[in-house]
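A single protein chain has been omitted from the complex, and every remaining protein chain is retained in its original position.
For clarity, chains are labelled A, B and C in written order, and residue numbers in each chain start from 1.
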Amino acid sequence: MSAVAIEGVWKFYGDYPALRDVRLEAERGACLALIGRNGAGKTTLLRVVAGFSRPGRGKVQIFGNEPRETETRRQMGFIGHGISVYDELSAFENLMLYAKLYNLPNPKKSAMEWLERTGLERVRNGLVREFSRGMRQRLAVARAFLHEPTVLLLDEPFTALDDKAITVLQKLLKEALAAGKTIVMSTHQLREALELATHVALLNRGQVAFHGPRTPEMVSDPGYVYARYGEG
Amino acid sequence: MNFLSNSLLLAQVSADDVAREVARLQRNYEFLSYGLTAAWVILVVYVLMMVARERTLKREIANLKAMLEEKR
Amino acid sequence: MGFFRQALVITVKDLRAEIRTKEAINASFAFALVILVLFSFAFDPLEDTTRDISGGLLWIVFAFAGTLILNRSFARELPNDCLDALIAAPISGAALFLGKSVANYLLLLAVELVSLPVFGIFYNVRWTTQFWQLMLVLVLGTWGLTLIGTFCSALTVNIRLREVMLPMLTYPALVPVLMGSMQLTMTLMAGKPIGPDMVPWLKLLAGFDLVFTAASLVLVEIVLVG
Partner (left out) sequence: MRNNILYGLGAAVILLLVRDINLIAGFPQEASQGAIFKIIFFHVPMAITAMLCSSVALIASVMFLITRNFKYDAVAVAVTEVGLAFLLGNLVTGSIWARIIWGVWWAWDVRLTSALVCWLLYAGYLMLRRAIEEPTQRAVFAACFSIFAFIDVPIVYLSIRLFRTQHPGPVFFTSNGSFPPDWTAAIFGPLGTLMALMMLATVLTVIRLSQEDSQRELDSLRRMAHAM
């Protein structure tokens, strides 16, 4: 059974199909990079996979389950455009909040552990409002990894990050892949993403224009996929 | 019998009463006509609003289609 | 983790964030104060007739002040896309909604409890004579107000003109709650206890609260996930 299976998904905005019959799969331990132009449907697709919006037709399965099932949600981690932590709370309080929501056995221990792994343990009682951009982003990463998800959904993960955050994230993602977790990410930063990716899917106007394993050519020339499979 | 009682009643009313009654009836009719006119005016205005919307919709669709052609 | 514990976690989070900034609660209380003062120009505060309608004034103040708190409720989730993370977390939309409603409820109750003595002083009303019955009305009426308000706050969260839309949607829907609370409060402010003739109003308030608690808990999942 594949970790993430997208089976003939259509998503409509009114009558306009933002996704047309998308069929993709990602095995356990695979990293699928979704590439494509702005408005090609990458974010829409990720949101459907994450269960934030329902597909108009077709279905998404995470280890054979619906994305909105409670058990599935426990296995999924999502990093979107925003950092999804509260400015008015401290770093520690933010992580404690999510640890409790995910019903972790020892919320305090998990929160402390992830503060350490993202290098935030010294500022754990500072309010997020006073954090620098990089610190906020590292906290966002800690928030997403806190409950040890087995499926990671990342929407443009490298876009707004500073160097330190990119290093932290890449290290964590590599560890996750090595541990057999599954990653689906949409990206503009072809170089960083293609280094990690095992598979690549090119979306064009809501359709899958190309889907296959990542080849060495793609890494050496990030424009390769676009050039080869086109932009219509 | 009916005629008799009616004429008896009529004999008791003064000219003032008659005038007041006529005025009341007239006011009644006037307001009835206001009411009915208002009801129909509302519906007609609604229909006119729909026509106007139809027009703007058509125009916007035409504009957008032209723009999409242009972009292609 | 149980449904109510999840709701509690959300409530605590909202209250903590609000108490750190005090944005909504300060604005709400200041607004209540201003309206109380303005009303004193519209109606002579020392006349007996004013005291008769003072219960009504009070609830208008609460409804206005409440909107400020309710507006912030879901808007607080916007800046960092926090709502996404909450929806992704394994808790039901109903628990999320209940938690937020309770947080708003407590905040609004706090504003109301602070406004009451001020109101008593300004309008020379002895509001403490039927204290516990007044509290009962406050508890029931405010729950109806927050419930409808929080639901509409979720509906209007990402539209332009949110601040205008929320009162437009909530106030007409709140007519039964406001009317009931006003009637009861007017009686209590006059120093009379709730007699048998006023019991239907209490029933109406309780019924409204029950019906809409059920309806919004059922519908909110659809609103949040689409």
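What we mean here is this: a contact is a pair of C-beta atoms (placed from the backbone, for glycine too) under 8 Å apart; a residue touches a chain by one contact, two chains touch by 3 or more.
Quick caveat, the model's predicted, so the values are computed rather than measured.
In the whole complex the chain that is left out makes contact with A, B, C. Touch with the chain omitted from the figure is made, among C:F29, C:F119 or C:F151, by C:F151. Counting over the whole complex, chain C has residues 148, 151-152, 155-156, 159-161, 165, 168-169, 171-173, 175-176, 179-180, 183, 200-201, 204, 207-208, 211-212, 215-216, 219, 222-223, 226 touching the chain that is not drawn.
For chain A, the residues in touch with the chain missing from this view are 12-16, 18, 39, 53-54, 56, 205. Mapped onto chain B, the footprint of the missing chain covers residues 24-25, 27-29, 31-32, 34-36, 38-39, 42-43, 46-47, 50, 53-54, 57-58, 60-61, 64-65, 67-68, 71.
Note that only the chains that are shown with their structure count from here on.
Chain centroids computed from C-alpha atoms place C closest to the centre of all protein C-alpha atoms shown.
With centres taken as mean Cα positions, chain B sits 62 Å from chain A.
In this assembly, the C-alpha centroid of chain B lies 42 Å from the C-alpha centroid of chain C.
Chain A meets chain C in the complex at residues 50-54, 68, 70-71, 73-74, 76, 78, 80-89, 93, 97-98, 100-103, 127, 143. Contacts from chain C toward chain A in the complex involve residues 1, 6, 9, 13, 16-18, 20-21, 76, 79-82, 84-92, 225-226.
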